[in-house]
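Written below as structure tokens is the structure these notes are about.
The other protein chains are all here in position, but one chain of the complex has been omitted.
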């Protein structure tokens, strides 16, 4: 596949944005600007960016607890993402969601989800919705390797196959669910073998090679757009950090992590593009991304907190002819 | 496979028992002796009996809403089964369970279950239990074709494969889930293809041929007993009655039903055995089964109803050091 | 208003027919909902024939996918109506209800609304055993983000379902299997029943009875008998559990000074507890006796018919409770 210079550089930019976003998020977590929990996708950028590069603007993405990258790659506003992690009113979810619920529906990012495989049927529903409304969009449904053992994934994959809906189930196989190796949770050689059990194609691709991922994803999304149904794409990848930031790493060796660092997707792609003579562009992009992150964080840090008085406001839509749906405040307040 | 005369006759006897039990149950339902709902397995006897014939006494069976046959074939007491359907205190579940919850744990029948695929993880648990307790028993987990699309089946099949437990997932494919054709609920050519997605063998067999079912099941249970893990056996079969007794049949044609009646498993096997010169034995068995059913029903009809005063008794075991676990009666009683 | 006698099945079907004709974004999905079967209880009969297979879709037996697909479709512009053949199957899709359908709007900071309905029948009375006879409203009632609707007659069923289809919150719509074939008057003309407004089925002065679902009919019969003995019952059917028309209930209790809540679901942690607690909070000084609750026993539903009957409140229970409350001061 011959890709244009612009396109290649845009892939690099996205990967770098994801990488730097995640690293900055950890910094802010260490500084206690972010609380709760964050699941870093550093190491998985090629998989994330490669798949989403195969989508159009009107297409949808659903994601998981490890979803900052998916959101950013689909076009979420980076400042609003930081603001969300900081719990601010101008965060993309108005500070109500947090890391595991990042969403930016305006750009087709339907939501991260903190329940493993919880968003898989939503992907099928969005695909059905597109079909019924004649919009011909596809849905990239991101999950982790361990999520394929969850009932909701199964029901969703089967239903997408029966209804021949354009869902690309993308299994980012980083080899672990928390501390548990994939060999301890399925008896399969490769997870894409599960696709046959639904009557859909299954493809495994090197998840550290962004162009390979892109090519594989494009073939499968085009297939979906032609009405030929869903597919399962497994990307073989790795996360360097603990399951969530700060979790112990006792279950894997330093050697293993180091060996994967040799296959770092951002680094490898940079080498490749530099070899093609794009060094100056790469440098420029690096500077721009650095600047972009700094500006986004600076902006987000100045954003207001949500007003406690509005705490119950978003539970219900207020277009029903009924009394007081806004929830009830506790009895005693000063 | 050469089977002994005794064994063949025992297969016929079991099939006939199941057939006559189900027909009698419908009679009693029509006479309002049985209330609620019953799901007849008439037409599916070869599948049921063939698989269970491959089990030993210590092995376990789990089942579904359509489970009278499985229970009877595993050795449940027929009078106690009728008594259960009649809601009597001496029913196998003391009249508390009813048709969809028939169980006879003493003979390894762990329970029918009215939640589609609801008992599939129990089968895995029973197999694990056998393994941990060193008993080397296998578990036949019966489900219908439509149940393979339920999350619990998926999680159970995967887990049995990962833990290499001796569970024989038996999918009795009678082509419909209620009114919905299997082609409308999976994109597979045959359901046994789903097995590969778990890394276990999948076999499809003619479910109207009791000896073929037996042979297939035996190979797979022996495999399980050798520690080689679970398997999926699909038996192609048919039910003549509506989904539950009395349900409309609008979704299928009389021709279709008639064509399956040509493949009636009890009739076919009778023909075969008669051709082998066993006519006298068959006649004797027929008379015995008739007599057995009549006696069982007569006994069951005389059984006492459960005492209303004991209605809350079985919710909790009373071996805990706590007050009044027996549930509470309503405030007002005469 | 010109009226016809319809069953609740017919009334619900009319609501879907009318609203689907009005709004092309509404579609139904569930097990066996399409024609010719038209649903295990015929609520969706004729919809596939009239509106096409796309708008009334049979699904595999995959309730998590059914509800989850509805969530995804609602999030992207449609108005799904998902049928659970028995509400008892909420167990296999409860994550999609509790953690997705109910929370998504809030978690996403209001970016989306989820105009969807999960509906189906529940309750005992047909000998279906412990896994097909439950009354499950308390689980939904305790889940912020959901509306919970529980009609007791054809008129309300139709009018409430139409209201639900014209607003943007996710709804749990609870029908009762024993009410499906009970007939009642339904207007020829178009109408809706507002959400959050209780029905005062009968005015009275001695005791307020708050009853839900199938219990409304039992309470009506009991009230008629009590009237003959000179006990005047004010009977309230909340119709929607959330939003709950507490004003009507509390107002009535302030008048009568006594209250009995009747529901079929088991008592411990049931909806009756919340209503009782709120009555105490708001009408304490008006109460002549503790609010009483008649409810199902805290047991799985038994199969044998006489046990099944004994497990839930009957007309006689209501009569007895009211008599003792009014004549003897109730529980004390």
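By letter and in written order, the chains are A, B and C; residue numbering begins at 1 in each of them.
Criterion: a residue touches a chain if its C-beta (ideal position, glycine included) is under 8 Å from a C-beta of that chain, and two chains touch if they have at least 3 such contacts.
The structure presented is a predicted model; accordingly, all values stated were derived computationally and were not measured.
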Shown chains that the omitted chain touches within the full complex: A, B, C
Only one of B:50, B:151 or B:242 touches the unshown chain, namely B:151
In the complete assembly, which of C:29, C:97, C:161 or C:250 touches the absent chain? C:97
Could you tell which one of C:145, C:204 or C:238 touches the chain left off the display? C:145
Decide which residue listed in C:23, C:168 or C:298 touches the omitted chain of the complex. C:298
Touch residues of chain A, complete complex, unshown partner: 35-37, 84, 87-88, 93, 95-101, 113-118, 146-147, 149-152, 177-180, 184-186, 248, 250-251, 305-306, 308, 311-312, 315, 327-332, 334
Residue numbers in chain C that touch the chain omitted from display: 64, 88-92, 94-99, 102-103, 106-107, 129-131, 138-139, 141-142, 144-145, 242, 265-266, 268-274, 276-277, 280-282, 284-285, 287, 289-293, 297-300, 302, 331-332
Hey, which chain B residues sit against the chain that's not shown? 60, 62, 91-97, 101, 103-106, 110-111, 113, 115, 118-130, 132-133, 151-152, 155-156, 158-159, 162, 313-317, 319-325, 327
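Simple rule for what comes next: only the chains that are shown with their structure count from here on.
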Of the chains present, which has its C-alpha mean closest to the combined C-alpha mean? C
Taking the mean of the CA coordinates per chain, how far is chain B from chain C in Å? 35
Would you mind pulling out the distance in Å between where the CA atoms of chain A average out and where those of chain B do? 44
Within chain C, the set of residues that touch 2 or more other chains is 59-60, 62, 64, 92
Junction residues of chain A, two or more chains touched: 151-152, 155, 158-159, 162
